[in-house]
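So the structure is just underneath, and the comments pick up after that.
A single protein chain has been omitted; all remaining protein chains appear in their positions.
Labels A, B and C are assigned to the chains in the order they are written; within every chain, residues are numbered from 1.
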């Protein structure tokens, strides 16, 4: 259970880090959408390991194949099946941790839950699983684009290095111009240097990915449990290493008075708008037509190159020593994943909103 | 859509603030559970308006009735239907805002989504809806108790007043001893005074509810989308006025290094435990047997007694003037709601965990 | 689990035969639909016991109340909660069978599944549960009517008495003119006499309800598992006492050759139509615009007034003696239930069909 996401634009994923392959089924993509394979490839490229000196040097090919649901370049309305075959399955890399629980990984909990686990590269708990999300998210983005909705994430914090500008003060078009994916070039450089230092110290560090969704019409979202913000929160918290989610004013909002926080309404042409947007584009769980924005907190990557105390399956004390090729900070590669999950939520709610009208 | 929550321990709710009544169906409560109506009543009492000088003076009777699913004091395994009839339906109170959009309320978005809305007291978007959640959550708590799991929430921040102690440093048994539900008596007094001042200034303020779940066995949670933390996050973000959720190290965790943040494993008797608990009791989306803890951020209540700029349905500029009986700060009454939603998530995942084994 | 039906027009029901009350939540009714309470009342009247000499003489008031989701006579898009309070709860009637398993009832299987059961009147397994379905189905019918779709069921067989006319050869408007709900007056009389004889012999008999849905646009249905015919089949098989379902040519179709059975296409104006309709209006799980028609087989009612061999909870041999007020044949009262379930399926698929388009 738990390997599907969405209601009307629904994805189901499978695959382990070092199995034969991964994949995703998209069930509910409307027929007639032009499917741009080059765009999907580009999105996967953004998530791919080995992009730069601050990401893992591991090589994964991430070459996907669409097996169904697309005919003569367009979606047919039937399930879109995609597979990504694993080519770099160095299982031997993992022999040394086969029966050890790596601290703050999912080794222990998978063992407890299933009584068995594919220890190679974390198996299903590996972030490699997110490649299938990004492939599906690319198609969700195409659907959103058709309806004039865009989604853009960027890195806003690494360790203590925090961008003190709001997304309106930034030029988000610059996000992809540097390897950390921070739209402020100066801060980007600081972050890159910092991560490089962390990497050299064989350690890792956390960070925050911020995200903005523009062009969302008013009226998307389903009270009361499936609020748009609740589903966005779940989507983000389902990404590996995420520890927190906030939208609009978020945790800072708790310090404000109602008189400051409330977003006054006014009319712009025939559109009702708000003077401020502490609501983050969502009121009562439903979009109000303003920009949706949120932050996603990522903990430091659990795999470090420093020896750590742990136990093995037998319960004996052991030392876990990091090996292999890992990310010193997950946020640059998390940017496309956050976008993918956000796009999937919006695509789903967009379709739902079309149904429940007379 | 969106009025059900959970998979195997599933609730579906209905009801508006000023309609004839509200209610909930619990589908999936195992048979044979002793149902303690006095406990349900007590839980609802904790959420009820009019409890103290820092909550709304509005009176709602919140008297529930169990219509089905319980026979001779025990659950039968069939759906438990509960209704809460509305007795205090002062619809006339709301005539003055019938066609106005109250800032940062759901008036505008409901109108956009549905083209129609029950404007009386916010209709379905009113926090009155949470009474049904608390009733259902009380039954989830009984199920958890049967399995040795307890859940306890408390107020840890109001405006800038922040409790700087972790939950281990507090005596959570003191939580219910003051009207703000803060387990630190000194801080509680400060918070109460502060809220009272805010109330007198006809304004409102936000706050944070923290929550701890103890006794959770290792192995609960469903990767990859339905991680225990993701579902807890969704549950909390589905509560009115919530703007953020973090668990374990949360947003602070982004500043840490992997070497600090990782929770080393050791053995205590035959139990695998962690020396620290930055993971918040959840690794890879699955419980690891340590305490689960999280924070929930609430924005200031949108209804203030101060005049505000807005528009009406016709798009004309109007002034919205707060009237009636409202909470200056939502957190004391949110404590039982956070617990209820947490209990519902845990009850659901507990049942799921029993199914997927040979 | 299992007490909800539908995806976008979803109902959840609760309630036992002799509990305090039953009810239903409709989640997904589009906003703005005029809700005609008199029509709901009339539908429930059709299902109600005590209508005629060939139905049980038991009196159930079936008085429903809409608690939410309707404002000023129109649906608001929020859940419609309805309750039906039980007034005639003669629990004492059932003391004699409290620990006995009535043959071909659900007493034994509920006991096995739940380890506990509300033995009064069959508890949740009682056909009284269908009153909530009929209430919800009445609202589904209003939605269908809005889109020009009508649904009409009738009795086509009782015991060996089988109507040898197709629905096109009958005047279905006559269905409600007799107490058996057979649109052929002559056959109706025979059936009534036959049931009356069966009743006098303290026995029961089965029958078939046929149903026609007109005005369904082409394109409703979801391949591959959720075919329109599969969901209709499930809906019908979820009704108490149903043993079989067939649509279009049904079981007779197995004897035909492809050359006879295939429905040739032709054009009528700008509409594509079929010369015959062995497909029953559904091809590949999707409606083709022709009439949908199907048959539902009901077994004889299990409660008979004749002594029967059985066992009790302790496993001892016992005699079960029928008591109380029961139906000699379920089909006349099943007609509105078949319509209700059919309407719920169609309403759901209608909404779904609106979502999955660009």
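The working rule: a contact is a pair of C-beta atoms (placed from the backbone, for glycine too) under 8 Å apart; a residue touches a chain by one contact, two chains touch by 3 or more.
Only a predicted model underlies this, so the values are computations on that prediction, with no experimental measurement involved.
**Student:** Out of C:18, C:46, C:105 or C:333, which is the one that touches the chain we can't see?
**Tutor:** Spelled out, the listed residue whose C-beta touches the missing chain is C:105.
**Student:** Of A:31, A:179 or A:358, which residue touches the hidden chain?
**Tutor:** Per the contact definition at the top, the residue touching the missing chain is A:31.
**Student:** Which of B:12, B:55, B:78 or B:259 touches the chain that is not shown?
**Tutor:** Checking the options B:12, B:55, B:78 or B:259, the one contacting the hidden chain is B:78.
**Student:** Just one of C:32, C:50, C:206 or C:324 touches the chain that is missing; which is it?
**Tutor:** From the options C:32, C:50, C:206 or C:324, the contact with the absent chain belongs to C:206.
**Student:** State which residues belonging to chain C touch the missing partner chain.
**Tutor:** Residues touching the hidden chain, for chain C, are 1-5, 7, 13, 101, 103-106, 108-110, 112-113, 115, 124-125, 129, 157-160, 198, 203-208, 218-227, 229-238, 240, 242-251, 253-267, 270, 272, 274-275, 278-280, 282-289, 295, 297-304, 306, 308-311, 315-317, 352-353, 356-357.
**Student:** On chain B, where is the contact patch with the chain that was removed from view?
**Tutor:** 7-8, 28, 30-33, 77-78, 146, 223, 351-352, 354-358
**Student:** Could you please point out the chain A residues that touch the chain left off the display?
**Tutor:** Its contact residues with the unshown chain are 1-4, 8, 10, 12-16, 19-23, 25, 27-28, 31-32, 65-69, 71, 74, 76-81, 83, 85, 113-118, 123-124.
Definition applied: only the chains that are shown with their structure count from here on.
**Student:** Looking only at C-beta pair counts, which chain-chain interface has the most contacts?
**Tutor:** A-B
**Student:** How many Å are there between the centre of chain B and the centre of chain C, using C-alpha atoms for each centre?
**Tutor:** Going by mean C-alpha positions, chain B sits 39 Å from chain C.
**Student:** With chain centres taken as the means of their Cα atoms, state the distance from chain A to chain B in Å.
**Tutor:** 26
**Student:** Roughly how far is chain A from chain C, going centre to centre by Cα mean, in whole Å?
**Tutor:** 46
**Student:** Note the residues in chain C that touch 2 or more other chains, in rising order.
**Tutor:** If we look for residues of chain C contacting two or more partner chains, we find 8, 28, 31-32, 77-78.
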